[in-house]
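The following block contains the structure, expressed as structure tokens.
For this view, one protein chain was removed and the others were kept in their places.
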Amino acid sequence: MDSQGRIQLAVIGAGYWGPNLVRNFTACGSAVVTHLCDLDLSRAQKVAAPYPAIATTNNLEGVLASDIDAVAIATPVRTHFPLAKQALLAGKHVLVEKPLAWSVAEGQELVALAEAQGRVLMCDHTFCYTGAVRKMREVVQSGELGDVLYFDSVRVNLGLIQSDVNVLWDLAPHDLSILDYVLPADLRPVAVSAQGVDAVGTGYASVAYLTLHFGRPVIANVHANWLSPVKVRMTLVGGTKKMLVWDDNEPSEKVRIYDKGIEIGDQDPNRIRVSYRHGACFIPVLDSTEALARMAREFCSAITGGRAPETDGAAGLRVLKALEAANRSLQAGGVRVELA
Amino acid sequence: MDSQGRIQLAVIGAGYWGPNLVRNFTACGSAVVTHLCDLDLSRAQKVAAPYPAIATTNNLEGVLASDIDAVAIATPVRTHFPLAKQALLAGKHVLVEKPLAWSVAEGQELVALAEAQGRVLMCDHTFCYTGAVRKMREVVQSGELGDVLYFDSVRVNLGLIQSDVNVLWDLAPHDLSILDYVLPADLRPVAVSAQGVDAVGTGYASVAYLTLHFGRPVIANVHANWLSPVKVRMTLVGGTKKMLVWDDNEPSEKVRIYDKGIEIGDQDPNRIRVSYRHGACFIPVLDSTEALARMAREFCSAITGGRAPETDGAAGLRVLKALEAANRSLQAGGVRVELA
Amino acid sequence: MDSQGRIQLAVIGAGYWGPNLVRNFTACGSAVVTHLCDLDLSRAQKVAAPYPAIATTNNLEGVLASDIDAVAIATPVRTHFPLAKQALLAGKHVLVEKPLAWSVAEGQELVALAEAQGRVLMCDHTFCYTGAVRKMREVVQSGELGDVLYFDSVRVNLGLIQSDVNVLWDLAPHDLSILDYVLPADLRPVAVSAQGVDAVGTGYASVAYLTLHFGRPVIANVHANWLSPVKVRMTLVGGTKKMLVWDDNEPSEKVRIYDKGIEIGDQDPNRIRVSYRHGACFIPVLDSTEALARMAREFCSAITGGRAPETDGAAGLRVLKALEAANRSLQAGGVRVELA
Partner (left out) sequence: MDSQGRIQLAVIGAGYWGPNLVRNFTACGSAVVTHLCDLDLSRAQKVAAPYPAIATTNNLEGVLASDIDAVAIATPVRTHFPLAKQALLAGKHVLVEKPLAWSVAEGQELVALAEAQGRVLMCDHTFCYTGAVRKMREVVQSGELGDVLYFDSVRVNLGLIQSDVNVLWDLAPHDLSILDYVLPADLRPVAVSAQGVDAVGTGYASVAYLTLHFGRPVIANVHANWLSPVKVRMTLVGGTKKMLVWDDNEPSEKVRIYDKGIEIGDQDPNRIRVSYRHGACFIPVLDSTEALARMAREFCSAITGGRAPETDGAAGLRVLKALEAANRSLQAGGVRVELA
């Protein structure tokens, strides 16, 4: 902490996402960004130009040897594990971009290490800090929807094709982290199946479908696609009482709650009596705080409060397990892979 | 044929769809509806009231013994096979509502029988006669999209839950018949996988995902759902040159063709060079002829011309094979089932 | 009345709208359509074919001399007045398509005559019988919106250009009758201004804007346009407490009620303190009864109950006054014309 009780934080990585972390931690009030660290020093200097108080460096060891409290890691996925491990070993609290690591084994080691060190390990599942997703969580967990029956998410676009991962590793972490955050804690996927196609010859699927199984009559599905001419970001959540639609393309009316449903009467062997409820739709006002600002505050607050953050290492690990299982399912032609 | 050379046709079934067949065959000019046959005679009489020339009856044998040329069958699915078989054996041309029959074995017998009898067997895949689907076929088969990479269809609604089939048997015949009609004849699915959940306890899946495999890097997927609070009817078709979106909820601008795509340059082991093409969108004018009117004309024209109709028994059988394989996949937890 | 106490009604005019009246009065239960009358007898016979009990004729005098109770007039606008007058003089109740007559003078004579004869005179303002407009009326008149501040309606399309009237006479009767029905009875327009252009050389404006003034700080505006490439049917109603949007292009979510508004604090000569309220949106379920069915029932019920119907002759006359004043304003270059 500095003299004003603010967390001293180094941002590692000055690429696409790092500047956003610098800006939001600087603005959040309870932290002060002391260093911006990048192997390419000139890139760090350019990003830090508007912040005279931030030291730029390409010497991570020096940063970790200083008395900073925490690091925020926004580097390529393959480097998450070594960097986070090094920082935890140096006694720092760690925030990592999604996905947490490159493999479940790595993720497990980080979670265990953070626990052993008594340090906060948090994964930046940014969507979980948006007003829309928080409203979804509130509605689902309050029981307003009744029991959740399905969760369907479409995330397609003419996207930036990644050359070293398939489309699920690029896009589905969003849906998986949202699902993990929104559903009740007793409703966790137990297995996955995945289908996909390497449509452009990169060696990885660029169009894929991921199904999650829950050990009871509930299903979740994610359609991830880098080759869609139109951008669709739409999630449906069906419950026994109500249903919810989240359309992230909508500028403000993103979440709609429908008082609609189906009721099955006492079953007659010959005929099922179904009644439909077509009620009103309610579009709540969403908190418009910038997601990253709220995420930054949560990291600081977890450190100060000595508690686990909302999207902690365990959450990041659950997402990683689903992704790794999805890869195995894809390679095995879509068979069901348990998340044991 | 009657004295004016018009096909004499009996409609069997006066329930939900039968009146539409009566109306369209009456209006099409090249047929005359002579009988409307239903086990519930009063229902037939009510439907036929505005058509004094149509005889109503519950005696199918009598109808088949008359000199009519053809029958159109709009009865529950389980009865398609016995009724169509009886009519073919009586030497009549046969139009059947979708799906063609209750099983692949039944469908195969009908196709073989029609061939043996030299009669037209047609399946009423109504969507294939809409202006939107015909435009899609024209665009795909002209090569304008390049090679097809994927076909994704969402067909969800707060739907009429069926008590004796799962949601795929209810909704996916539309998508499967469209896919069969739109894709080039050398691009046929070779296997399917299906995931689903019996969310409301009817004993059948009410939310399901069907994936089709093609023996090359192409994928198709259908999301069928009776429990969605909103109606979505959207199909994406991605090609190597262009991409297409069909949104059936749009009142008139249903099909959009995007001059968008991705090109992969020569591959370097370390880095893939991807270039994006973000071109214009073109919304063609669609033929607005009523689909059923065109379907009725096609049945008559195939009979008169002694040729196979566009959606013949073989097409109906291909759809049936995919549905039956989907059932096996669903029951086996989503494994891939070959369409051999 | 017939022996079952049903109103005996003749429909006059078998053109575009007449068949809808025949169908709905036949189905409504409290009326029986006895005659369908048209100068072109063969047209009447074709429309009446499915209804064996309806007599077809081109002899209006004979119809009016019979013991029928009421007539429904669906003929060209110029004939509304002579036909309605003749029917009222014969002691019949009268329903007339919109607009009520060709001039205010004619309309006034009809209203006076109906009163003198003690007969119901109703104008078929069909939109006032839709679920959407009835919900709007309920919301506005319950005070939920607070005081109405403005009413803005856009009704544009690539429309059927009329050769004998301007676009306001064709389209604005919808908006004017809705406004008359929805707003509180103490909020009536006192003057109009209209701007327009004869863009295609028919001699009449094909694009026009009609403004209604209310003698207090309230404004209403109608944009009517036959030359729009897209169909827009959207009405905004702003109140001091809430605001409402009716988008008739939406298949089901037509009316949205926004808990949004602006509050002006105590005024300081130099600065106005404005506070904004951005609350939730509520989309009510609308009654889905067919509008014409409800209109037919209302006509019958008004006759039976000896009371004025919802859209009575007086309402039709108010619409007519605004239209006639709009014409004068158009001809005088947009000056304000009082509705005295």
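The first chain written gets the first letter, and so on, giving A, B and C; residue counts start at 1 in each chain.
As a working rule, a residue touches a chain if its C-beta (ideal position, glycine included) is under 8 Å from a C-beta of that chain, and two chains touch if they have at least 3 such contacts.
If you're wondering where the values come from, they're calculated on a predicted model, not measured in any experiment.
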item: From C:115, C:198, C:250 or C:290, residue that would touch the chain that is not displayed; value: C:198
item: Residue in contact with the excluded chain [from B:278, B:307 or B:328]; value: B:278
item: Listed residues C:218, C:293, C:308 or C:339, member touching the removed chain; value: C:218
item: Residue of C:81, C:102, C:169 or C:209 in touch with the missing chain, whole complex considered; value: C:209
item: Option touching the unshown chain, where A:42, A:59, A:249 or A:331 are the choices; value: A:249
item: Interface with the unshown chain - residue positions in chain B; value: 253, 256, 278-285
item: Residue numbers in chain A that touch the chain omitted from display; value: 49-50, 231, 249, 251
item: For chain C, the residues touching the chain missing from this view; value: 149-150, 152, 154, 156, 158, 160-161, 163, 193, 195-202, 207, 209, 211, 217-219, 221, 223, 225-230, 236, 238, 243-245, 256, 258, 260, 262, 264, 267, 271-272, 274, 276, 278, 281, 333-336
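In the analysis below, only the chains that are shown with their structure count from here on.
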item: Rigid-body rotation angle, chain C and chain B, from Cα fit (steps of 5°); value: 180
item: Chain centre separation in whole Å, for chain C relative to chain A (CA means); value: 53
item: Chain centre separation in whole Å, for chain C relative to chain B (CA means); value: 42
item: Whole-Å separation of chain centres (CA-atom averages), chain A against chain B; value: 40
item: Overlap residues in chain B, where contacts from two or more other chains coincide; value: none
